[in-house]
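Everything below concerns the one structure shown next.
Here the complex is missing a single protein chain, while all its other protein chains stay put.
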Amino acid sequence: MSSIGFVGPGIMGAPMITNLVAAGHQVLAYGRSEMSCTRILAAGAQVAGSPAEVADGADLVITMLPDTPDVEDVLGTGGLAAALMPGQIFVDMSTIRPDTTRDIHHSLAERGIMMLDAPVSGGEAAAHEGTLSIMVGGEASALDEAREVLECLGATITHVGPAGAGQLTKAANQLIVAANIQAVSEAIVLLESAGADLTSALAAINGGLAGSTVLTRKREAFINGSFEPGFRITLHNKDLRIVCSAADGAGIALPMTALVSQLMVAAVAQGLGHLDHSALLTLIRTCNSSH
Amino acid sequence: MSSIGFVGPGIMGAPMITNLVAAGHQVLAYGRSEMSCTRILAAGAQVAGSPAEVADGADLVITMLPDTPDVEDVLGTGGLAAALMPGQIFVDMSTIRPDTTRDIHHSLAERGIMMLDAPVSGGEAAAHEGTLSIMVGGEASALDEAREVLECLGATITHVGPAGAGQLTKAANQLIVAANIQAVSEAIVLLESAGADLTSALAAINGGLAGSTVLTRKREAFINGSFEPGFRITLHNKDLRIVCSAADGAGIALPMTALVSQLMVAAVAQGLGHLDHSALLTLIRTCNSSH
Amino acid sequence: MSSIGFVGPGIMGAPMITNLVAAGHQVLAYGRSEMSCTRILAAGAQVAGSPAEVADGADLVITMLPDTPDVEDVLGTGGLAAALMPGQIFVDMSTIRPDTTRDIHHSLAERGIMMLDAPVSGGEAAAHEGTLSIMVGGEASALDEAREVLECLGATITHVGPAGAGQLTKAANQLIVAANIQAVSEAIVLLESAGADLTSALAAINGGLAGSTVLTRKREAFINGSFEPGFRITLHNKDLRIVCSAADGAGIALPMTALVSQLMVAAVAQGLGHLDHSALLTLIRTCNSSH
Partner (left out) sequence: MSSIGFVGPGIMGAPMITNLVAAGHQVLAYGRSEMSCTRILAAGAQVAGSPAEVADGADLVITMLPDTPDVEDVLGTGGLAAALMPGQIFVDMSTIRPDTTRDIHHSLAERGIMMLDAPVSGGEAAAHEGTLSIMVGGEASALDEAREVLECLGATITHVGPAGAGQLTKAANQLIVAANIQAVSEAIVLLESAGADLTSALAAINGGLAGSTVLTRKREAFINGSFEPGFRITLHNKDLRIVCSAADGAGIALPMTALVSQLMVAAVAQGLGHLDHSALLTLIRTCNSSH
């Protein structure tokens, strides 16, 4: 049984806290909004007065926040970084920029604090079921210590490399998902142009080398045009900004990534941001029809 | 038991003939090269002296040829079209241009001959095992008659729409495969830039929404850089020419398809054409390294 | 003074005939429509009854037709190819596919007939003024003989290489124009996002290394959103099909060309085909705004 500090009881974070408490861990959590308090208490955890406070007596501190600046705020202005003590492990499960992640790793390491970057995939459903896929970057020894806690949250916990590698793997994941959705969307527009039966054609396609989890899970959405999220285009757009900035930082040209990234920006600009990312189909259809 | 005419006893066609004979069908086949004769006899079929001859007494005539001009040649110069009789069914299992396919459908239909366009996926292995995935365009009634024969060749036979829809579905399939390979290749270059552990990162990625048959089947090739075909880049390039020409014909803009299609052309230009299509990874690596 | 056969008295062709007649040449011309007759007579030329007939007694035969199949029709079904005699020079001033051009060159050469491919730029205005820019592919000796006639039509006549090189140079020209229009359009969308003064910003840009004839001639159209043609998007789209097919035939990857080509297709699909090609600006604006 561990003492766990937690910042970020949101749509993903709240069910994660519930799972930690259910596994017998003691959780002290902080959230900015009033609703956060309600969520924390409902999850069976205790409410902290500030980000810094959650570090108090914790074996492990977890953050689960929307974007890079949120993590920087909680650590800096929120005082969490200063409050962390040697021997404690800091696990950032947010999806943020790999370069920022590496900076945080290094500045904490100088003070004897080990960090893991541990972004997740699987979405809200997997957060509730405790079946997230967790991609972990950082020292293997830190993961050894944190593994028991992370196993309450995820079905697979994969050590993918040094500091930042978790974030980079998540970035790679998000670029593949976006490219896949776009590829299937273009295929659908092509199929429709010839009066092909979409349901049977996609079934045939999914049975061969073109098969994918995107096609399996999103086929109904594509066929019915039902794009309730799921995973919002605005969030995927944010993640692709991270991908592009990581590629930029590494001086790597990724032409397909750059293209799908522009298409995601256009989807947001066209007011599709609140829809599931499978609505890239709407964008390419609009692109090919008069208004 | 049917009488079957067959043109094209190549790498794919020869094992298909074997499977037809094994199922008890009588097969009369034609191939241009000397090796063709050997293959036809080895498969237990009889050798015809010309493409036209295979139609003689056939219930069903199958073609399995490399490219659009080959099918046109066999039907025109080879005399097969003229030799086909009302009541016979013509099944073209080659991967060719959908517009040409529709032209052939229509000109045969005027003479009372039903045609199916029935391109396949699954490759050489599936051709041997009789487990091809067959995408069929044309009249449902024609497929009803041909189905028993096609079931000797494929594990799934899907009617995907009217004349040309089979070819278009195959085209859609090939664009998704190419985009997927490119997306995974870009992800790998990104992962390598951060020293991520490729084996574990790709495993984690394949477990979530980014998972795909490409990632499952080609992961080893990507990791080890072993690009023996498999499916050659030159062939995939030919298929993407078909995709682009189909989109062109329909007046549809498919930006990601256009991009990956250019990358496939560049791969051929760089001398990678004889390698498996997963060698798009080599292209993007070359693109990002000094020579 | 020469005897000239002419096929294609259209928007470009009619004023070209007028200029030839004004220079003292004898012109026998053919056009398909009733309006063609009127135009030919108004230009001071004589009307032929068929494409073949214009070759009768001609020193030089000129075609100025909309697209590749039109040239093929006039030469084949129209009988012009068969009617041409050794010693006559055939000058195709249409913008068509370089590979078709080369085929025609070769089949005429076998019969002792020299051909020039001589597409033009400059548009309707330059056709009237006789100031077209003419890009000529073929034998230098053929150009020597044809030059005096071509000088009635164009201000600059440039020999750019062997058979097909004229068409390829025109193709290269059209890809640069399209890319330029798209680049300026993207620049404008960027400038508008920051409230920059478009008129002064474009003036400043045009004064430096980013300056271009597109920016000089189309600036007003861009600023005022007045997209009457000029050169129609449908025509530029046709020309970009030629560019892509030429690149395809040569096995060359041209990524930016492929992209702008898709954008031109999308512009047509969105119903902008009748507007001037500078209306690519409308496309990128639409792409970035909610409807």
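Observations, loosely collected:
Should a chain be cited, it is by its letter among A, B and C, assigned in written order, with residues numbered from 1 in that chain.
In this text, contacts are C-beta pairs under 8 Å (C-beta built on N, C-alpha and C of every residue); 3 or more make two chains touch, one makes a residue touch a chain.
Please read these numbers as outputs of a predicted model, since none were measured by experiment.
When the missing chain is restored to the complex, the residue among A:Leu28, A:Val61 or A:Leu263 that touches it is A:Leu263. Taking the complete complex into account, C:Val184 is the one of C:Val184, C:Leu240 or C:Leu272 that touches the chain left out.
Summary of contacts with the chain left out: across C:Ser33, C:Gln46, C:Thr213 or C:Ser226, the touching residue is C:Thr213.
Among the residues C:Ile11, C:Ala82 or C:Ala203, only C:Ala203 touches the chain that is left out of the figure. Residues of chain C in contact with the chain left out of this view: 98, 121-122, 133, 135, 137, 156, 158-162, 164-165, 168-169, 171-177, 179-180, 182-184, 186-191, 193-197, 200-201, 203-205, 207-215, 217, 243, 246-247, 250-257, 259-260, 263, 284, 287-288.
Chain A residues in contact with the hidden partner, per the touch definition given at the top, are 241, 244, 247-248, 251-255, 258-259, 261-263, 265-266, 268-269.
Not every partner is drawn; the one left out touches chain B at residues 255, 266, 269-271, 286-291.
Heads up, the rule we're going with is that only the chains that are shown with their structure count from here on.
One simple way to say how far apart two chains are is to compare their mean CA positions; for chain B and chain C this gives 38 Å. Look at where the CA atoms of chain A average out and do the same for chain C: the two points lie 52 Å apart.
Residue positions 255, 266, 269 of chain C are each in touch with at least two other chains.
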